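The complex appears here without one of its protein chains, the remainder shown in place.
Letters are used for the chains, namely A and B, taken in the order the chains are written, and counting of residues starts over at 1 for each.
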Amino acid sequence: MEAGKIKIALTGNPNVGKTTLFNALTGSRQHVGNWPGVTVEKKSGSVSYKEYDIEVIDLPGTYSLTAYSMDEIVARDFIIEEKPDIVIQVVDASNLERNLYLTTQLMELGSKILIVLNMCDIAEERGDRIYIDKMQELLATPVIRTVASQKEGICDLLDKVIEQKEVQQHHGHEIGYGTEIEDRILEIEKVLAEDETRDTRYPLRWISIRLLEGDSNVREKISKSPVYDRVIQIIDSIDQEEYEAEIADKRYLAINTVFPQMCTRANGKLTKSDMIDRVLTNKYLGIPIFLALMWGAFELTFAFATPFMDMIDLSATWFAEYVSSSLQPAWLASLVGDGIIGGVGAVLVFVPNIFILFFLLSLLEGSGYLARAAFIMDKLMYKIGMHGKSFIPMLMGFGCNVPAIMAARSIEDEKDRLITILVVPFVSCGARLPIYVLFAGTFFGRQAGTVIFGMYVLGIIIAIISAKLLRATVVKGKPAPFIMELPPYRVPTLKTSLIHMWDNGFMYIKKAGTIILVGVVVIWVLASFPWGVQYGSEDSYVGSLGHAVAPLLKPLGFDWKISVALIFGLVAKEIVVASMGVLYGAGESSDVLSDRLIADSGMTALTSLSLMAFSLLYMPCVATVGVIRKETGSWKWAVFAIFYGIIVAWITAFVIYQGGVLLGY
Amino acid sequence: MNEDQETTLDTLKPGEKASIRKVRVKGTARRKLMDMGMVAGTEIELVRNAPLGDPMDYNIKGYHLSIRKEEAKQIFITKL
Partner (left out) sequence: MDISGTVDEKPDTRLPMIFSLICGFLYVILGLLQMVAGAGRILIGTDFVMPLSGILFVPADVIGSFVLLLIGTVFLYGVMEMRSGTYEGISYAYVGILLALIFAVIYLLVSTGNMLEAYLLGNEEFADWTLLSDMKPGIYLAILPLFAYIKWKDFFEPTTEASFRMDLK
């Protein structure tokens, strides 16, 4: 036999360290977190070990192989249809009983199983004892002990994989479900076997059990079979809920009969994780600590980032000047200098914020605290028609809406997820801050801080109202039940956090290099043509565009210049400030711009307030729209987000401006 | 029906233990709860409520599972 390829699939409960093991095996850098459900799609990598090429596929974590979420269907279809040589179930040693539930289901699938006992360190800290030899014997499956985060036991595992590949063992273990159910299973199996055209990859017993459990995905799979009607007849004759419970019962019963022989669980020893939980979810201290930690995270994101932002700012300015002065002809110098470097530079300035934000989020996630944040905030979120898990994406939104919307992936329920995605853009991201700083600073002097804070609050209020509104109209129904595992706290690994930071931060840089680059070139063209006009003046295309839109925005107190700035801001909100600079001929200096804004009779404190509110709410930036389209899978919701945003912004700004005028400001 | 038959999971106080009798939750949540170990005869302990009172943090089969009161009300138990 050719010493060649082995295909292995990693499966297991969420949060048991599959991805860590995957990284340890393949050296790949997949995102790992201590938050159930991080791996959304399957990922593959490979490793060469002794003459073998081993392909490793990391499947999404699942608690069982039923079909209530996409993840589970992905995992089980892969195992059945792709027939990997060996299915490796990663098992959390500190949580053996529930993990074995999945094992019982994998055994029914009839594939070669190998169990990896991971996180033994946590189990041992707690005082649990696991008898691996006994476990192998009882489960009739090889069991390997690893600590994936320390790369312990990886070679043992690979040796075992190769050894198992050669063994022609097939799994004999099956769970008996009691006479009544077994009779039904036999009955269905018999009917199904009559179908000559059936897909033989699926074990008959497995299909029968699934059908009895009311698995809609399996039902659909056999819907073309000529015996379908007869099968359904059998299924309809039973009390499905009763069967469902009975089958789950029997599985746990089977586990319970073998479990005490392979593991003794320490009782009541106070672990570090219990200690931390006792305080962090304390009735009185839980919320203050949560707020303090969030404040700390934002303090770091903004204060610690400042010198790095200044460095980028200085280099961009220097580079733009250098290019402008050394390039010929003039239009090219203007395009590269004013347009590309100025525009992209304005966005790259935020890279340090984004990097730090992701690093901190990864620490929170890896430590297990994010799950507690959802736990602590669920009641509040539920009240506004959202899910506890929506809280984290909303929080990330303060940094940047793009990753925030991606973070909504961890929400299983489609409706909950959709609402979160649509509401996140109202959370005031870092890019909107420069707008507030400029206008509040110019027109509100000592009250600037309060005004800026007010903008953040306004964003949150609009988000809450929108969530309620969406729940009442487009996305009807109640938030999905909150059923979540609170994983034990762990010390997050620096490497994982750095990888997470780099991957997500790099995405932001890529955005600056693509969407925003295109955006700034378009703006430059519109502002410079017809050729010969003053850059960004009334006679340029952009000037005409501003004049065309201005009547619509007049009731909000905006003139053509603001209209132009707002149009530019569609690309990325930070561009609003940059284009005001251009339109007022103030260049890079914000002091000059402030003076000119005050001198302009069209700009008052009231207009600036209206403008800040409008910038906060009107359509999400291009990158956000793009990610909404990608994450919801359709343009429908992206377009909805655009129009909804514009309408909300217009109404809010109208109320502020006209209300202010009425009150005599 | 005596009083004991009516006891539901949400009436448990922190530190109290119970044995699960029946899960009456509907829909996909039912399946999920069972897969997570909420089957008849399982011992369950309320560790604590969230700071705002809901959801709750239960210890079941040696791990922490958090669910809302709303679901807990539909899970019938026998107090231990």
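By definition in this document, contacts are C-beta pairs under 8 Å (C-beta built on N, C-alpha and C of every residue); 3 or more make two chains touch, one makes a residue touch a chain.
Quantities reported herein were computed from a predicted structural model and do not represent experimental measurements.
Among the chains in view, which touch the chain not shown?
Hidden chain contacts in the full assembly come out as A.
Among A:27, A:176, A:226 or A:288, single out the residue that touches the unshown chain.
A:288
Looking at A:176, A:296 or A:513, which residue reaches the missing chain?
A:296
Where the complex has a chain not shown, which of A:155, A:275 or A:518 is the residue touching it?
Considering the complete complex, A:275 is the one touching the chain left out.
On chain A, where is the contact patch with the chain that was removed from view?
Chain A touches the missing chain through residues 124-125, 127, 129, 264, 266-270, 272, 274-276, 278-280, 282, 284-285, 288-289, 292-293, 295-296, 299-300, 303-308, 310-311, 314.
The rule is simple: only the chains that are shown with their structure count from here on.
Take the average of all CA coordinates in chain A, do the same for chain B, and state the distance between these two points in whole angstrom.
29
Would you pull the chain A residues touching chain B in the complex into a rising list?
63-64, 66, 68, 94-98, 101, 213, 241, 244-245, 248-249, 252, 265, 277-278, 281-284, 286-287, 375-376, 378-380, 382, 388, 480-488
Could you please specify the touching residues of chain B with respect to chain A in the complex?
On the chain B side, the touching residues are 22-23, 25, 28-37, 39-42, 47-55, 57, 61-68, 70-71.
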